[in-house]
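Structure first, then comments.
Here the complex is missing a single protein chain, while all its other protein chains stay put.
Moving on to subunit A:
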């Protein structure tokens, strides 16, 4: 059994960590946090130069052609560093949707631009409150144009294009939904930035008024593609979450070692130690579930739907738990703007919702386990 990343993959993780610690220190994250820039453009360029944006994109489409295990280790580092760039929207969602459903021409058009950092993409799925559901899709597609409103769209205000889920039928079935690629700089598209709890990753409302749209994949196949994209993105995002959870745990541990109260390091009090031990337990369980997800993703195994849901749930819980208790370990200092704890707390709670909330994935996991048990 070799249930671990290879030495080459670990080396890539180390490279990514080194690169991000130099190019994406907390100071850089704070530029976006404080609203001085919508995202870190120079970091984005640097990620492209390192080959990280196209790591899982085949060479024929301008990528490095490495694979999803390599993308997992980079995702972990992106989460650890709270990288304020549209990595997840572009790489896990838009690129994966095109890889799964795109025509050769669409792949040739978009994937090289993604790999080179020249195009930011996103997935426009949600329309107000609620979790992913074909019933919730009201945006219509008729005669090659879209009408309706998507919100929230992650990184919508900085994206060049979006993969949009739209209604092409009214049978009440999943086959009513089709996917389209829309140039967000084109006519009939209005983009309005929205405020959200994670100030290092933007959200937007996008209104389509007869906006020109190009079909992505076959008509009526949209929901099936969305499901696959969400499963893949769930694994990749879970690695980001584990990276964030680990960093929050480390911050808490370091503070507990340094901070003296009642004449001793606070990390010598069992109330604090046990809190940190529990954070370690959550992060460890999440990491192990993520490894299984990575295996399923990289081999396109039949177990992917179940593995993705388990990784997503476990990593969501771990990041929320670690980020929350990191503030608690820091006490009052943890509640200041100056300390970085709140950045992890914000990210943990925003990223918990982006692909569908915890309860959505819990529901999905039980369905998928039942399906497996019945088979």
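A few points about this structure:
Basically, a residue touches a chain if its C-beta (ideal position, glycine included) is under 8 Å from a C-beta of that chain, and two chains touch if they have at least 3 such contacts; residues count from 1.
What we mean here is this: contacts and distances are computed from a predicted model.
From the set "histidine kinase", "ATP-binding cassette domain-containing protein", "Alkylation response protein AidB-like acyl-CoA dehydrogenase" or "Amino acid ABC transporter membrane protein 2, PAAT family", the protein name that UniProt assigns to the chain left out of the figure is "Alkylation response protein AidB-like acyl-CoA dehydrogenase". Per the touch definition above, the residue from A:208, A:223, A:291 or A:345 contacting the chain not shown is A:291. Within subunit A, the residues in touch with the undisplayed chain are 1-6, 69, 249, 253, 256-257, 264-265, 267-268, 270, 273-274, 276-278, 280-281, 284-286, 288-289, 291-292, 294-295, 298, 309-310, 313-314, 317, 359, 361-363, 365-366, 369-370, 373.
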